[in-house]
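What you see is the complex with one protein chain gone and the rest in place.
Here is chain A:
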Amino acid sequence: MPPLPRRLPVALPSRRAFTTSRPLLKKPPAPAEDNSSEEGGRLTQQGVRAELHKEAQRRLVADYEKWVETAGQNFKYPLFNEPNYAGSYDPITWERKQLMGAQDVPFPANRHFRVHPVLSDEFREAIWESVVEKGRSVRQTSMMFGVSLERVAAVVRLKAVEKKWVEKEKPLATFLTKCLASMMPVTHLPSHITDNASKDSKDSNKPARASRNHENIQELLVHPFSTAQAFIPASESHRFTREDAGKHFGLPATDDAVPHPSLIQLARDQNAKMDQRELVARQAERDRLEVEKKEEGERKKKEIAEKSGTVVENGRWQWRLQEAETGKVGIRYGVPHQDRKRGQYKVPRKVVVP
C-alpha cells in the first residue's frame, strides 16, 4: 500500500477565511485495508487522496444525518404551548436549557435577535371591540392595552377583514393561528381587563390598564438630525432640559415627540397628588383636545383637496378634475418613451387603499 498523504486534501480549513464553532470536518477514519487489496494494490497516491476526499465528504453527510436522526428530532415536532427554538438547547449535549433567557433565541449565534410575543386571538378581539364597538379612540385603546398605536390600528384593520370573511361565510384558518400560537410566545389578554370591561359601561371615564405592556408604547424613533454631535456653550447655572436639546437639533421636545404625550401629563398630575376626579377631568379634556385637533386637520386636508380641483363622486370612485395642457400630460403617440430616465419607476412605489 502506498504511503498515505500527510495532509488531508479537504479536511484542513487552514486556508479558509472563516471558522465554525465546531470543526466542520472531523479527521476521517483511515481507509479500510481490504479496500486497497481489492484493487490489487494498484492504488496510486492520487487515488488514495481522492478516496480520502470522498471519505471526508461522506463523513460530513453522515454527521448531518446523525444529527437529524438524534438531536434534530428535538425540532421535528412542536412542543405544544412552548416555543422550541435552537437557542434553547445546549449545542453539545442537546439538552433543553431551563434558563428563562434562552427560550426566545431562534439564532444561537445572534443573541441580539429575540422573538417578541404575538397577541393572542382573544386579545385582538378585545382590541377590535374596544375601538369599533365601544368607540374608544386608537390612542385610548393603545394606552389601555399597552399595545403600540400602529399595532392597534393594524389589529382593527385585520379584524375588519376577518369579520367580512365571516359575513361572507368564507372558511377561516383558525386552526393555523392556534397551531402557530402554540409554537410562539404569546401575550394573553390580562384577566383584570376582561373583568373591568364588563363594568366599563358604568364608568367609562376610568379605563383599566394592562399591568404589563405587550410592548413599550413610548418608544422614540431616533431622528437623523439628532445623530450628529453638537457642542452648545451653556453656563453652569443654565438648566439645560430636553426641550432645549430638541431646539438645538431643530426637533420638538421629547415630551411632545413620544407617541403618548398625554400619558406624561397624566403621570405628572398623579405625582402632584391630584384629586382623582380632577385627574379624570383633565385627562378627558386632553382627549377632547386631541380629537378636536385631529378633526381640524382632516377638515383642512379636505378643504385643500377640494380647492385643487372639481370632485365628481361616482359610486366607488371620486374623480378629481384638474386643468391640464395638451402635450404636457399623458402618453402621446410617436413621442419617445421616458421610462429609462432617472426617476421613472415601473414597479409601483405605493398602493393606495381603496
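Everything below uses one rule, namely that contacts are C-beta pairs under 8 Å (C-beta built on N, C-alpha and C of every residue); 3 or more make two chains touch, one makes a residue touch a chain; residues count from 1.
The rule is simple: contacts and distances are computed from a predicted model.
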UniProt protein name of the chain not shown, from "Radial spoke head protein 6 homolog A", "Alpha-L RNA-binding motif-containing protein", "ER membrane protein complex subunit 10" or "Heat shock 70 kDa protein 8": "Alpha-L RNA-binding motif-containing protein"
Residue among A:Arg212, A:Arg239, A:Lys273 or A:Arg340 that touches the chain left out of view: A:Arg239
Residue, one of A:Val132, A:Leu180, A:Ala281 or A:Val311, that touches the chain absent here: A:Leu180
For chain A, the residues touching the chain missing from this view: 10, 16-22, 24-25, 54, 57-86, 91-96, 106-116, 118, 121, 124, 148, 150-151, 153-155, 157-159, 161-162, 165, 171-184, 215-216, 218-222, 224, 234, 236, 239-243, 245, 254-255, 258, 260, 263-265, 267-268, 270-271, 347-354
